[in-house]
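Take a look at this one; I'll ask things after.
The complex appears here minus one protein chain, its other protein chains still in place.
Chains here go by letter, A, B and C, matching the order in which they are written, and residues are numbered from 1 within each.
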Amino acid sequence: MDLPSDVSDVISNRIEYGEAIIMSKTFNRRDIIKLVGGGLAGMVFTPIPWKLLDDISIWTQNWSWIPVPPKGEINSKYSICTICTAGCGIRARCVAGQPVSLWGIKDHPVNDGALCPLGFGGHHLAYHPARLRHPVKLVNDNNTITTTEADRDDIISIIADTIANIGSGRSNEIVAALDNRPGRTVSFAYRKLLAEIPNGMYVTTGSNGTDSMEGFSEITGENVNTFGFNIEKAKTIVSFGAPLMEGWGIPGRVYGAMKNGIHDKQFKLIQVEPRFSHSASVADQWIPVTPGTEAIFALGIAHVLIKQNFVEEVDESYKNLVAEYTPQRVSDITGIRRELIVDTARSLATNGPALILCGREPAGGPFSREEQIPIWGLNSLLGNIGPDKMIVPRNPVPAGKSFQDTELATVTKLSDVPDKSIRVLIIDESESGNAIPWQLIERKLVPDKAFVVSLSPYLVGMTKRAHYVVPAPTHLESYQDIPPSFDARTATYAVSAPMYTPPDKVTEPVEFLKLIAEKTGSDMPTGSYTDLIRERAGEIHKKNRGWVYNPTNGRITETADILSERQFWGLLNDGGYWIDEPVNDTQVTVKSLFGSVGKEKLKSKLDDISRPNLALQVKYPVMLVPFGWRGVVDSGPVTPLISKLYQESEFRQGTNRALIHPDTGSLYRLRKDRPAKIITEAGELTVRVEFNDSIRPGVVHVALGPDQDRITGVKEVKIKENVLSVSAVNGHGTWRSTPARIQTV
Amino acid sequence: MDKQLQVRGTTRMEFRKFITYLIPWFIVLGIGLYAMYLVFRYGLNHTNMDNRFAFGLWIYFDLAIIALGAGAFFTGLLLYVFKREEFKSVINSAVIIGFICYSGAIAALVVDVGQPLRAWFTLYRPNAHSMLAEVTFCLTLYLAVLAVEYVPIVLKNRKLKQIPSFLVFEFKLHKFMPILAGIGALLSFFHQGSLGGMFGVLNGQPFSFRETVLVFPSTFFLFILSAIAAGPSFIMLTTWLVSKISGKKLVTKNVFMSLGKISGILLLVYVLFKSIDSLYWLNKTSPAVGFTVADHYGYAPFGIWILLLEVIVLGLIPALILINKKFREKMHWLLTGAFLACAGIALNRFVTTIQTLSLPTLPFADFLTYSPTWEEVAIFLMVIAYGVIVYSFSFRYLPLFPQERELNSK
Amino acid sequence: MFPWVHEFRPELGHLIFTGGFAMVFVIVMTTIVIVFKKVYEIYKQRAVEKIAWQAAFEDFPTFNKRCRYEISGLFNERTCNNYFDCRECAVNKQLLEKGIPEKALAAAGDDGNTEIFGLNIPLDRMYHRGHTWVKQDEDGNYLVGLDDFGKRLIGKPENIELPEIGSKLHANGTAWKVKRGKADTRILSPIDGEVIETGDPEKGWYLKIKSEPDNVDTSHLLKHGKEIKAWFMKELERLQFALATDGVGASLADGGVLIDDLPKSNPDADWDGVYGEIFLEP
Partner (left out) sequence: MDTRKKIKTDNNKTKHPQYGMVVDLDKCTGCGACSVACAVENNQQPATPDMCSRTGNTWRMMYKVKNGEPFPDTKAVFVPMFCQQCDDPPCKYVCPQNAVELDPMTGIVAQIPERCFGCRYCHAACPYEARYFNWWDPKWPEGMEKTLNPDVSPRMRGVVEKCNFCHGRWQSARAKAAAEGRRELREDEYKTACQESCPTEAITFGDLRDPDSKVSKLVKDPDTFTILGRLGTKPKVFYRTTRSWVRRTVDRDIYSENKEKVHG
């Protein structure tokens, strides 16, 4: 190709010129410095340094160890919370299938959009650091727990061998399963297996709330599982220690009453409780009775109600008993002004319907049976019991077909189990949300020989006492069925559908039971747990009663309109909630206001409780009263973000924080934020002192909160002392207050 | 060799002795550096500061040493701009003290912030409304000016000045000192003021909020006044201290007296304005937003006594001592006055930072207390050790006090 | 701060703020640049030595900056503000033009003595205030040596660092360096010129400077006997003062005669400080 001459000249010139530059010998070090210096100076006028500065600033905000949240398609899944017995409906916001937040569902018939703080962190539990992903053997060395991986079959063999030993000998030793959440399908499976094997015993604690309804059971002679409360209808609720605002029953129901009624003065809460608790703070009125005198206060109310003719017919002998509890006398015992007793009784009668609740302090346990009787008795006096009243009967939820017409172990209360009798204990450890002191269980075990297996997915709480753990799937990892909460108005049923896949080596408790059955030659249903749940759902569908709430569209469908079992199951799978019809045709009769206890015994018991033991007071001048919030006082894990309420704010007191009136503090020369020692008959506990002038002088409230290992896990697992370790646990399974001594360390 | 580095005609302690004397300071410095490492590596959780007590020992320390370091610019201003030649005898020492105070303060600040790597953002995209941006700009520039002022002193080291070009550079730079002193004074006025303004503008904190005078809150001017009042006193105290430690006479007494007089007059003016400001604030500014004397001085241990101590015992009294010629002529009175003045300003900075944060503003918040961790104390001491070391080396090898040779002859 | 940075706010307050600081920055930077430029200019003019001397001179206490005419009694009090370079001194020029110093000194008369306290002060040469003398040699070139006062101060130096032959000297610049014990100093050059030969203490002279008679201005040197002796007296005073600084009771004289080797007889004195004082090197 020929180029025009002028062009080729230019090119050749350029080449020469370029060569000249390259060949130039005068290009020395000074020139390089000049070039670099000039270049740098010139750079300032280009965008390069500024871009670089921006990049540096971006770099300083993106350190590699700061996690980057994964992105993906966002959708909603519906299910049921299984953290406690309330069974709240939840909506999970999922990113690429992974739940990133959980929410209550607005207008949900059960929890009405509400979820407790623990529920909001439910999706964290699968990643909890204390999670166990395979069976382990625990060795307790001086309260420090070490774990080694164990083989599930070995554990089953040990159990089967022990069962065989018990069966062959004439031993009274018991094989027991402890279930804090009776009524689930797995509960039936436990009962089935335990009925099959010799000396099998199905044990419950009542910590799901039913332990506070014992008194109700006493006066009516009815099973508490067939009654619920009509909270939504109540204008006044008198709560005898029921922690309505700390997560009682289905929390959303109480909150719903607050939400709807507070500004219209439609809802009034009177809290009868020695401590200025959370509920007492929210309540319209706080009645700070002397600890242990709640029942006397109830009798005082009854006295006024009867005397002022607010009650139509009352048994004469009950009248006689109540007559002794004049407002003045009650005032002397409870420390409440006479007028307040009278006013409270009047407002109950006039600002009705009024519901009287007797509750269980989540950490402090239930009232004793004798204390409960007069409290529940008030409901009878006010005519509160019966269909469409305050305490309503409800249908039981049918069991699955496999568990109908077959022998099931009877339900035994833990307190009724003979001491030192349990040889094999299987702890289900689905948490009820309320505390159970280990002493209560420990005293039932055969000393040194007992074999304890926990099915907990986590190495926390009570599980640390076990010899072996066969971890179960956790919250939202497998199908679980949700029987009604103890307070539910009608029977309900729902299924918590899984959102996660469980790790390989975890075992569904039903499968574990089946393996034991196989080894011991017992008869057990063959279906998987999901099959058994589905079977039960089928039974409910067959009843053709009630409605199903569908959270995906908020629609309520009559069960009768759901034609197929499959459709019903599908609805439950989508977070649907079956709600039974109210029971309208059963009349409830009150058998005796004294329950099975009898007038004289009740009176003497109550007098015992309310009479100060002066001899004991010399040695133990203060009263130790545990307290805590539901869901954190039990022994399961909690979301690490619960630290926002415990550690990162002063809002809730963490474990072993002692609330003491400043006067009491100065009496015992305690100092704020310093450790102090509490001494009881049961032992010693070091607590941290917090002065609080809303506390009754002479009382020490010690918090039972989540331990660090339950929040974020710990490197070294230890069994730690808490307030329950030094509380006196009586034969009836209560430990509400303990005489104690406090001193500086 | 060591002797060859020292100023001709001065005698300094033996090298071995000098090093022995410095060893404890180096140990303190080392511990401080370790604490610094901990803070940089693991974060500010190694301090006892918290979300409410967001400022602690370090910020207090910064405010205090920056106020006391004001002697540098103020002496420079008096010497180079107002031609008060008597201050020539302390200017070098004043510059070094200023440099130490400011560089130390900046070192403490760098540890104090959460992301020191981003500290330059302030210069890059500043918020003109922020007093802290102003402080950052002024501090950065003024530290540069101080460094430029320090350079000639370093170049006057006996060995360095044997290099003729260094001497020439020093000589020429020295000619520009009035400009640098002027700029330094301007910057100093602004950042001293801004440090006060930092707290005076906080309308969310009625304890420190003050009315505005000419765009700036009154604390802006009070901080300038108090700094220039305390600065000369601090120069006097340090010079006296160095003189005591070295066993040398360093400046003539009339310099001390001049410093004292200036301090005294300014302190009196400061006390007057501070009193007016306090009264106006307690009776007008603060009640207007519902905060009374009890809200500010009702929490033990910060009673009204702290205000009286600051204004009267550590303000009015030293001012009167320093203003009175009879007292001034007696060295111990002069030093007492200077010490009280410096203590007063230190207390003022303490009240401004710590008491502000201690007092609750939110009606349901608590009165809080704060005590520093060992890391905070170590870094605080580290800065002091750094100052002692830098000053000791400077005193040993650089001509700080031109009068020294003359005054130490018999 | 900059218009191209994200979030730049074109508000008045912001502009005043950043503008103000930019101005301050520019002033500081300009100052530094100007200083560098000046230094560079000095380099170019090869005036480094001169300026270095001037810088040193600024640090002298007033006591050391006395005008030669104050010493010789012409003025009651006069401080030199011309860096001991009388060649450029306007006052000196005027005085010389009018012949006033000559007349005054002549009027005072000279006793012809060439010895003070045993110091040998030959009057056939010119003296510089840094204790060197200049004498024209037979070949017309200039010999430069240390005067008797300087000799006795230094005694037997351990090291002398003489300039290379061919190097240019400037009056008041460094001529050579000496070291004695822990003390050292540089000796100022009395005149401008090129070194053509170097001597040593034995020879009595140190440098031979190429004669350029037309160019060599010696008006800054002390020539008159009266003036020279008055100056020596003052120098003795200064020496006493310098030695007193350290508090060492140095004995300077032996029977009214200055000791030959002062450092040897007073080893404890701060000779380094004394050298700095006497040889004008602060």
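FYI, a contact is a pair of C-beta atoms (placed from the backbone, for glycine too) under 8 Å apart; a residue touches a chain by one contact, two chains touch by 3 or more.
As the structure is a computational prediction, the values presented were derived from the model and not from experiment.
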Q) Looking at the whole complex, which of B:142, B:291 or B:380 touches the chain that is not displayed? A) B:291
Q | Hidden-chain contact residue, picked from the options B:163, B:331 or B:365 | A | B:365
**Q.** Residue of B:89, B:258, B:356 or B:392 touching the missing chain in the full complex
**A.** B:356
Q: Just the residue numbers, please: which parts of chain A touch the chain that's not shown?
A: 57-58, 61, 63, 65-72, 74, 95, 98-104, 112-121, 123-124, 126-129, 245, 247, 251-252, 255-256, 258-259, 262-263, 276, 278, 281-282, 286, 288, 639-645, 647-652, 661, 693-697, 708, 711-713
Q: For chain B, enumerate the residues touching the unshown chain of the complex.
A: 42-45, 49-55, 112-119, 121-122, 124-127, 129-133, 135-136, 198-199, 201-206, 211-212, 217, 287-292, 295, 356-357, 361-365, 368
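As a working rule, only the chains that are shown with their structure count from here on.
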**Q.** Chain centre separation (chain A, chain C; CA means) in Å
**A.** 94
Q | Length of the line joining the C-alpha centres of chain A and chain B, rounded to whole Å | A | 58
Q) How many angstrom lie between the CA centroids of chain B and chain C, rounded to a whole number? A) 40
Q) Could you say which residues in chain C touch two or more other chains, in rising order? A) 2, 5-6
Q: Can you tell me which residues of chain A touch two or more of the remaining chains?
A: none
Q. Of all residues in chain C, which touch chain B in the complex?
A. 1-2, 5-9, 11, 13-14, 16-18, 21, 24-25, 27-28, 31-32, 34-36, 38-39, 42-43, 48-49, 51-52, 54-56, 58-59, 61, 63, 182, 184, 186, 241-242, 244-247, 270, 272-273, 275-277, 281-282
**Q.** chain B - residues contacting chain C, complex
**A.** 3-4, 8-11, 123-126, 128-129, 133-134, 137, 141, 144-145, 148, 156, 161-162, 164-165, 167-174, 176, 179-180, 183, 186-187, 399, 402, 405-406, 408-410
